[in-house]
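First comes the structure, then the notes that go with it.
Left out: one protein chain. Kept in place: all the others.
A, B, C and D label the chains in the order they appear, each numbered from 1.
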Amino acid sequence: MSGYFAYVVRRLAQFVLVVFIGINIAYVITHATPIDPVEQSISVVTSFGNTAPDAIEKMRTSLRELYGLGGSPVEQYLAFWKRILRADFGPSMSAFPTPVSTLIGRALPWTAGLLAVSTIVAWGLGSLLGGLAGYYQESRGLKLIGVIAIGVHPIPYYILALVLLIVFGFLWPVLPITGGAAMNLPQAPTFDFIVSVMQHAVLPALSLILIGVGSWFLGMRALVSHVVTEDYVVYAELAGVRPWRVLSSYVMRNALPPQLTGLAMSLGGIFNGAVITEKVFGYPGVGSLLVDAVYAGDYGLVLGVTTVSILGVSTGVLVIDLLYPLLDPRVKVT
Amino acid sequence: MTQAETMPGELPDDAQPILSVRDLQAHFRTDRFGVKRDVKAVDGVSFAVRRGEIYGLAGESSSGKTTLVRTIAGAVKPPLDVVGGRVDFAFLPGYGGLRRAPAAEVARIRWRHLSYIMQGSMNVLNPVRRLRSAFVDFAYPHIGESRKQFEQDVVAHLARLKLDPSVLAAYPHELSGGMRQRATIALATICRPDVILADEPTTALDVVVQKEVLAMISGIRREIGSSVVLVSHDLGVHAQVTDRLGIMYAGRLIEEAATVEIFRNPLHPYTRHLISSLPRIGDDVPRKGLEGAPPNLADPPPGCRFHPRCPLAMEICRHKVPATLETAPGHRIACFAVNRSEAA
Amino acid sequence: MSDLLLDVCQVSKTFTRGGLLSGQRIAAVKDVSLQLDAARPEIFAIVGESGSGKTTLSRMILNIEIPTSGKLLFDGVDLATLRTGADRLAFMHKVQPIFQNPFDSFNPLKRLDRYLFMTHRRFIASDGRITPEMAVDEALHKVGLSLKEVSHRYPHELSGGQLQRVAIARALLANPKLIVADEPVSMIDASLRISIVNLFKTLRDDLGISIIYVTHDLATAYYVSDRIMIMQKGSVVESGDARTVLNAPQHPYSRQLREAALLPDVAAGL
Amino acid sequence: MTGILRDLWRYHAEFRIGAALIAVALLLSVLASFSPYPPQQVYVVPPDVPPSLTYWFGTTSRGQDVFWQLTFAMRNTLLFGCTVALISRLLALTIGLFSGYKGGWIDRSLMAVNDTFIVIPLLPILVLFFFVMRDRMSWLLLALIMASLGWAYDARLIRAVAMSLKAREFTQSSLFSGMSTREILVQEHLPYVMPIVFSTTLNNMVWSIGLEVTLAVLGFTDINTPTIGGMIYWANQHTAMVAGIWWWIAFPTIAVIMTFIGLFLLAVSMNDYIDPRSRLRSFGGAS
Partner (left out) sequence: MRCIRALLLVASALMQSFPLATSGHAQGALQNIPRKELLILENPEGTVKNAGWFNIWAINAGSQSNGLQQVALDTLWYIDPESGLDGVWDNSLASDKPQYNANFTEMTAKLRKGIFWSDGVEFTADDVVATVTTQIKHPGMRFSAVLASNVASVEATDPYTVVFKLKKPNSRFHANFTVRWGAVWILPKHVFEKVDDPVRFDFNKPVSLGAYVLNSYDPDGKWYIWQLRDDWQRTTLARYGKPGPKYLAYIDPGPPDKRVIAQLNHELDVIHDIAPEGMFALAKQSKVTRAWFKGFPYGHPDPTLPAVIFNTQNELFRNPDVRWALALLIDIKAVSMAAYRGAATISAIGVPPTGAHPATYHQPMEEWLKGFELDTGKRKIKPYDPTIGKQIAEMLRPSMGEQIPSDPAEIARAFGMGWWKVDPQAAQELLEKAGFTKRGGAWTTPDGKPFTVRVMVEGDLRPVMTRAGTMIVQLWKQAGIDARIDVAQGTLPTRRAAGDFDTFIGWSVETWGGHPDLSYFLDSWHSQFVAEPGKSQPLRNWQRWSSPALDKIIESIRMVGFDDPKSTELGKDYIKLAVKEMPTIPLMAYNVFTAMDQTYWTGYPTSENPYTNPVPNWGNSRYMLVKLKPAG
């Protein structure tokens, strides 16, 4: 067990290193964008009325001060890390003075909820079907499912989402096509609200699942078709172990660890948001927050979202790495 | 086959054999990008195993011994295909092999009457599950009693085989090679089957452990009374435990006799060479190797398959297949040089 | 001392499993020494069961593993001082390996002869008098094969015995002074095994090549080797003249090994 | 090589279908050179004409012929996907093989870089790059950026195989035959990771082309170079879906699906041929 402890420590150190490098890369690129948050703010404000030119210069100065854009690049960089270490992303510039963490905190549950559910469903469905297809390689039905999965997989997501929307929102209007829940419903854990959230999630989730299933299907099928040639599977079959038992405990179980790694990474990735889903279905979430932030030159918000997402994926990878010895008892921690 | 060939299992002192194999032919057939290959891995093998005996099968790699035992065990999947012959078990009469028996029958006899120890103990156990679950998966459906009772049976069985019950809680990779092989043997014998097919059960084990495992197999035969078909390329193993021994070469059984008889009086030139080339500690006599290489079974030489390497090869050997004839009681040989009468 | 071909001087090798704080340390080889004389080529057997450290030792002699402590000198050169690629090439020129699994000694997807020609090209400066084909053919003849049988063949087209011969021929092409053979016959069929072992004797006698023969098989070790060293759990338990040691093992472990060896004679006694 | 292809063609139905689909896709791309209209010009044909004999795939609301636009789009998109795939495969191969073979600190530091690339979120980076590069953001540059972000996970897979190959005896044989590291990696180990390279190439192309479409739909690509994403961008700009100009969207989508099914079938059949496991199995025969 102490060996495992050492492994955890080493793995955590690596986690910290990777997160550190990742955030720095994001910082550098973010600060290289030519978009000036002050100019963007002024453009928004002044496009809604008649502002005298001489007043604008004043506004510029006070905004620069307000947004904390003063100081040398080194000072700004150090200030950034000081804040980050206190888990404070500072105020958003495009929604000044609301803190970045408030904005992210508001959007994140939607994204994370939708993506977590659809990722897990897509993973489960894809892995199950892929596992069956890899085991019963001659089955026509499964072959057909394979072709469909492969065919749906490369459809540009935007098109697929829009088609779903037109079908279920217009031609046969049974599902809501916009928002995370019905308008005018207070966001409270009431029955109505929960039902409404689920209704609104059906189409976005369906679109994500349809697109997502294919790659899990292919991955699992490939893994299983390797596992079925392993001696322990052949031996179990020979010994008359019941087919479903062979399939579940021998074939699927052994093909699972790599798939789980993929799942963990995808689950870590849910903090990236799903921009197109959010755009098409008007679903609240981090993705559109990010794109808006980029447009507004809101470094603070961009870095906030990016940092959360770096942390998400690294944590996903970390967790699966730490759990791997449990998933696959053969793995020695070295 | 010539009619003069002796059928196995008709020895007077023998009751009905528990397992008899007749003229079994199993080929590997592949068709890849139009290149058809037909590897005659087992080409007309006949033998019988009596109740309670350990029957050894020896031969080099590619001699077909593993294919033979797999075919008997019913592990026939493409590209392996049974082309002809039959396999009869006393407990599964009338079908001529697992392949032709109905699934329910096969399910009934598997593990209950016939168990199989596959080659390569490293990989035959599910690496991600504890051994206990292997016992449950493999044997529990055949035993039909409460789980608790079953657990006790397993522990008792392990104790009989001098295995600690703690192995049940272990993952395969946590056990040493020897322990793993013993556990596999325990798994194959838990239902006290009539026939155990054991393919290279001691290969890759250290010599000390190997000896213990062999002792364990002898013990099982003694205690349970199972018949064992033991495949090994190592003549030392056969010398240690088998009662009778069949020597295979290039897919054919070329000599069969009681093990002692084979070692004392090998008749087939190939067997003779095998026995004589074995180095022995304390024996400094230089030994000579056998020239040439085993034949390619996709395109075997005509006639006797050993003839290109045989020091006694005659003209007839090049185009005629020698029959397996009983030259002495219980001693069958397929060789024109030995069975001069046939050659004539 | 300079007339030693190989001087293994109290080497140990420890593998660490686990991590920074509390790694589990496994001593694979403990304080082993052995010397081979340059003037008198011999076959030196290292015998032991799995986990005895015999393979790790042979890998250290081949400079594939670096010893944790101790020194290895080959021809008076400390292996730890080999730094550059050229140094290593010069070392390989004198020491060559033979592996256990002839079917895996050559890339199954590649033709066999490329290894032979590659070895020839890298180690023997072409003097123009003999073509690479002739050199390779000659080496193959030394092991009882010919280029005709090998050229354009893939590993799967040859038997294990033939492949092991090719492997030996490849090693010979470098003109080595020492061949380290790790379990060279354990995966070879009984009918072919003896001829490989006989080939080692020929190499020693005719070409003056010393051979380190790593094996678990006491019988072949007895048959072929001049000196023997028995290892258990990383340490040497007994060593000396092969016949003396095996005919009358002193150490309990050696005796246990000797008794466990399955000899066909036992059957006669049943 | 031609022999392999001929064998595949003759004995593999999947290969035949895949090759046919890819041939169509390639044909479309090649036809781009014969287009009567420059790709960027608008209002060269009457807008919004449904598919007909004159305009096979109809015309767009921008007065472009969908068929000829599609030829350009296919050419650029395929080129884009292939460029990303090629460069990222090279990176993944080089780093994966080298890291796995060398081990030690080289492996550790390369894998630290690798892990960083795995966790960096793509979309923000790509969008930010778009702003940094502004109108210099050509598809080639986008391809380069995506290639440099798309190798990490596959490099890990390759590294795992390389580590197991390192332990194989033939690696030592090669080493003692005097081969250099480069020779060992390229000549000995490469064939074993080719199946991974093959199957990840396909995934990589689906990924890169999908991302290109995503970026295009969001308006973060060079909209003047016609690509599949670019076509969808413009269709979207003209609300083609609700305006009933379905052919503007349907044909590019069909082309993408067709290409990927084709690639998939080719990969499957080629893999069957190239995979050392199945190759060796077919050598094998009796055991």
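By our rule, contacts are C-beta pairs under 8 Å (C-beta built on N, C-alpha and C of every residue); 3 or more make two chains touch, one makes a residue touch a chain.
This one's a predicted model, so the numbers in the text were calculated from it and none came from an experiment.
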| item | value |
| --- | --- |
| Displayed chains contacting the withheld chain | A, D |
| Absent-chain contact - pick from A:153, A:253 or A:279 | A:279 |
| Which of D:93, D:165, D:205 or D:241 contacts the chain that the document leaves out | D:241 |
| Full-complex contact with the absent chain, from A:51, A:137, A:229 or A:248 | A:51 |
| On subunit A, residues whose C-beta touches the chain left out of the figure | 34-36, 39-63, 65-66, 92, 94-98, 103, 106-107, 110, 162, 165-166, 169-170, 172-180, 182-187, 192, 195, 198-199, 202, 279-282, 284, 288-289, 292, 294-295, 297 |
| Where the unshown chain meets subunit D, residue by residue | 40-43, 47, 61-62, 131, 134-135, 218-220, 222-224, 233, 236-245 |
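Quick note on the criterion: only the chains that are shown with their structure count from here on.
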| item | value |
| --- | --- |
| Most central chain, Cα average position | D |
| Between subunit C and subunit B, distance of the C-alpha-averaged centres to the nearest whole Å | 33 |
| Centroid spacing, where centroids are CA-atom means, of subunit B and subunit D in whole angstrom | 51 |
| Touching two or more other chains - residues of subunit C | none |
| Interfacial residue positions of subunit A with respect to subunit D in the complex | 14, 17-19, 21-22, 25-26, 29-30, 32-35, 147, 150-151, 153-159, 162, 166, 215, 218, 222, 265, 268-269, 272-273, 275-276, 279, 287, 290-291, 294, 302, 305-306, 309-310, 313-314, 317 |
| Touch list for subunit B against partner subunit A, complex | 73-75, 77, 106-107, 110-111, 115-116, 118, 120, 123-129, 133, 137-138, 141, 171, 173-174 |
| Footprint of subunit B on subunit C - complex, ascending | 49-50, 158-162, 189-198, 216, 218-220, 222-223, 243, 246-247, 256-258, 260-268, 270 |
